[in-house]
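Subset of chains shown; positions unchanged.
A, B and C label the chains in the order they appear, each numbered from 1.
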């Protein structure tokens, strides 16, 4: 099966986010009523495996070992099948 | 006494480290390609140099930490070998979990290259024995992600175990916010592992080896001299040759 | 129909007829596109070539003059310095971060293509007023783009300049220079040595990005430029670093005949220029080019300007080893064709020939135009500036002028130390690097005052060169060679072309007198929007040699009681000055004049005094005049000075006039008489102004400002405008 995953990697709530904070301040200074910004990463992956379970297992590995750093980040993803 | 300098595809301080250990200090030094799965027992000290190991895409050090050689490095560290991670090398050690914590973007979101003051917090490590506790030294920094993060719990542990080795300070040695160039928690610039043989720091000692280039002072030499001392004590190195 | 097509390709009807006569038939679409890019101003230098020939290009030190990817000059001990400067103005106007980043990538490739290891990057920037938000954003992104790229590939960015004037509001200038070092006997040329040499492409895969970038750079920016611009290229510094190391390894192992980077006009330009230099033909099979995007046509593949790609011609029998070397660096190398004994560039798609044109018709026989030149005929007036009410206030104010204030905000974002050769990085007149493997030092700088050139292009051209030389001399280095980037408006306008010719005339004369041949360079025309051209802006990148790096001086007052000497004569020359622009808001008047003989004598005398070991400091005087030079000398060690203005001109003129050919020197008290005698003997006007010491700059009867206060104003001015 071939799947397309969308992975979102976010800083944990307890970790301060210099990028998000800077963005928030600059949005406020431009007149927007924005109370909080958190910056993260968004990744789209196309990957192949024997089955959905197989792909999910690999995706979990990829997300936890490479795409995110568990000390500071959490991740979540959606996976959909690509029909060819 | 042999230095091994690990080369990742985007390392760019590897040659500078080699220059320091080989040309300046006169010790046998060898580049070790990250992709080689080779035995490291012939080396006494490993250096993970600065640079942008994989362009620092995704997160600095993230992809490098998975290189084939890194399991060997883990083994080398596990059996007590000295491992020094400088800048991006520090990132790699963090990503491998050999040192605690993680790096966030500098709080001003800019790359910062300047000479900074550093206070030595622990002078009884194999990397800092030639320095004195409380001593203020000058080293260059050059990084975009050096904002060291650690949660409160672990921070307590590190403080208790004296594993915070270096902090950013002002000229007089005060740990103040204005001297915290990148926003690191508690001004931390370098930390060591519990066993005391794996050390990571953001500043570049290899750039402070000669008065001619870099800062006028040669404060970087003390780190290398300290490491060499370990081997002198062990009798590996003949005493005349340490600097 | 044809007319429309030609317009899209930037070709004229006359040029089309020439193409037909070269081919003996009508070109097909692909062939027309090849001519379109190769005959663009950017690639063919059709408006500038004849003029550029007037620049001095030869000298005993020249190992490689213009015509290759970069110039090379002998620096002794078997080494050459390789240097080149290039503009990335249009791309940076459209996408500042990527435009600037890929500009750095391109210039660095030019250097390692030659088999040289890049040791330094410089950048020369011109922007509109920082008062405007749009400019602040553009500028911030450009600086970040330059920094991120250079930092990642590990080449220190050691110097440059920044100048703000509303003239650059719509057309910022982003010029990047790179200097490398190679063994003299190991230089690589971009040519093949025989027919049937394999041609490989390596590095990034080819995508649709930047198609027609060369033509884009060869026309004026319009309101719609964001719509018809080529797809923006995204820089990949990591890939560049891999290419750099791999190419240098190939050179080290002597595995290549020739290397050419793919820049403007992509494969088309790389293939035809290599073929042309080699006196050979070349066949390229576009089916063999590794692609990033699907379904790319032969034309798109030939024109793509995807970054971080190289054309590599292995030595006979070394093909496999070349591929293996690249593989180890994680790079794919694909064989895409070969050189031939013929004289045509043949583009194939598998078996089908898609286009075939004589190489020389694309390169050597590209059109040349002698554009008509017409000066304005207007003589600039000598400007008299009224004495300011409070000169101390004015002095404090001008310290914060973005053109004079510290550029620390910029260069702290650049790693200027990596490589451990930087003896003096950014922040002083010129950068000074140790030449690895020797005891010599290489000093480098970029200079060029567009405002002077606007007011008097001939004099401005001379000053650009002389100021660069003065910056090198202030590091104790003897000027050696020049690379230049010529940024102008549309050459089709007679007054612009006149500016171009005049600037060149001035530069040529100055370079000839200094014996600093121009070994490489770049021309960027069409820097205009809505008919409004930028100031004519030559950027002179100059390198010089310091025989013994351990003899280098430390800038600024490091000790008390050093004698401060002003060398050279100050005239009432406030026209074109920063004082006039910043304090009075006028960019006008007759700019400072240069007497070339006096200038040369001054530089030579300073060099000799330095070489005799009589001096403690050398500081050149430029924008901001004596006032700024004195102020800057107090900053390095936080040490003040007491001086007295002994000239006859009013104090504000003595302090802020930008008269040329001047230096500030210091020496120990014991050496003072000797230095003064030495200079007088050479008939050089000299004044002993005073002494270093104290914690303020005291100019007797004129002003007294604490060093701390000056430094705070000067250091923080840019950050105050741009954010920390």
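Worth a mention:
Rule of thumb we're sticking to: a contact is a pair of C-beta atoms (placed from the backbone, for glycine too) under 8 Å apart; a residue touches a chain by one contact, two chains touch by 3 or more.
Just so it is clear, the model here is predicted, and its values are computed rather than measured.
The shown chains stand for their kinds once each; the full complex in the file has the makeup A x2, B x1, C x1.
One rule holds for everything that comes next: only the chains that are shown with their structure count from here on.
Centre to centre, using the average C-alpha position, subunit A and subunit B are separated by 30 Å. Per-chain Cα centroids separate subunit A from subunit C by 41 Å. Looking at subunit B, one finds that none of its residues touch two or more other chains. In subunit A, there is no position where the chain touches two or more neighbouring chains simultaneously. On subunit B, the positions that touch subunit A within their shared complex are 58-59, 62-63, 66, 94-95, 100-102, 104-107, 109, 147, 149, 151, 183.
Residues 9-13, 15-16, 19-20, 35, 50-52, 54-57, 108, 110-114, 140, 142, 144, 204, 206-207, 209-210, 212-214 of subunit B touch subunit C in their complex. Contacts from subunit C toward subunit B in the complex involve residues 144, 147-148, 151-154, 236-239, 241-242, 328-330, 411-423, 434, 549-550, 724.
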